[in-house]
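Moving on, here comes subunit A:
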Amino acid sequence: MKITDIPKEEYLAPGARACAGCPELLALRLALKICGEDTIVVAPTGCMEVITTIYPETAWRVPFIHVAFENAAAVASGIENAMKRKGKKTNIVVFAGDGATADIGFQSLSGAIEREHNILYICTDNEAYANTGKQRSGTTPYGASTTTSPAGKYSIGKPEEKKNMPFIVAAHGAPYIATASIGYPFDFLKKVKKALSIKGFKYLHVHAPCPTGWGFHSKDGIKIAKLAVQSGLWTLYEIENKKFKMNYKNKKIPVKDYLNIQKRFKHLSDIEIEHIQKRTDTSWEELLEHNNKKILI
Partner candidate 1 sequence: MQGMTGHMAVATAVKNSSVDVVAAYPITPQSEIVEIIAKFIADGEMDCEYIPVESEHSALSAVIGASACGVRTFTASCGPGVALFHELIPCASGLRLPIVTAITNRSYSAPISIWSDHIDALAQRDSGAIQMFCESNQEAHDSTIMAYKICENKNVLLPAMVSLDGFILSHTVEPVNPLDNETIKSFLPELDLEYRLDSENPYTIGPVGGPNIYMELKYQQEKAMNNAMGTIRKTFKEFEEITGRKYDLIEEYRTEDAETVILTIGAITTTARLIVDELRKEGEKVGLIKLKVFRPFPKEELKKILSRFEKIGVIDKNIGFGSGGIVAHEVKSCLYDLDNKPIIKNFIVGLGGRDVTYDNFRTIFKLLGDNNSKEITWVGVNL
Partner candidate 2 sequence: MDEIRLHGRGGQGAVTAAEILAIASLKEGKFCQAFPFFGPEKRGAPVTSYVRISDSEIKTRTQIYNPNYVMVLDPTVINDPTVDVVQGLDDGTIIVNTKEPIEFEGQNTYTIDATKLAIETLGVPITNTVMIGAFLAIYDNISLDSVISIISERFPKKLADKNILAVKRAYDEMKKVVV
């Protein structure tokens, strides 16, 4: 995909109340360009829902619905069936945050995947409950200090690993699962396009740094997203019809280059960073193995 292939139409109006430099909003804006006007958007509660729809202002130029926090996939299931009744081929796209995907909305997501609804579910992962004050979520990475996993004298921040949502979705047997990063928009948009061409439940997990929650300057969101990928802390791959394929294999920087520039990791000692480096290396090797075998399990 070239830059000139990206449609000029803007389906998100300016005036949304996202923090300056919000990469998550960018993910929505770009994905919508590929989805086009014949799209119904479902969003659970979260930053993106709140900042785009504060009455009487909405940024959405496509039909949009929000109902609750934990049920976007179920709401989308109903919409898909209603559209079937109407004989319409409208794209049904969910934009959900990580909490609404991996935690509170996990049950309805799992049910919707199992029922094989024809939905594109895009999780924009900023690795915390950014909307409510940056509390830890299931996808907050090891060692990150959040308001509910604060670093302290007796705490290294979140002591547990990040929940691996794409693999969990893959275990459901969905026809298309992919990870993406807002630092690599062409790869991301290619995946949105491919996903829309596939029938069934499609899951895209997009890494989207949060300047406010992670503690970095508003201008650095894209840069940090790229560093996550280059350090191997976030990986780009797709699983199409159970075939595993890595889309970025050039791990070239140490994790500390990514961690050290974010406030949420500032407290980490060399020992902790070394631990994260080792674990990242191991995961990377595993991923390469999947890639070589072209299968996940």
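Candidate selection criterion: all candidates are chains of the complex that A comes from, given by their letters.
Everything below uses one rule, namely that contacts are C-beta pairs under 8 Å (C-beta built on N, C-alpha and C of every residue); 3 or more make two chains touch, one makes a residue touch a chain; residues count from 1.
All figures in this text were calculated on a predicted structure; none of them were measured in a lab.
K.L.:
Name the candidate, out of 1 or 2, that touches subunit A somewhere in the complex.
P.N.:
Candidate touching the shown chain: 1.
K.L.:
Mind listing the subunit A positions that touch candidate 1 in their complex?
P.N.:
37-40, 42, 49-50, 53-56, 58, 60-68, 70-71, 73-79, 81-86, 90, 107-108, 110-111, 114-115
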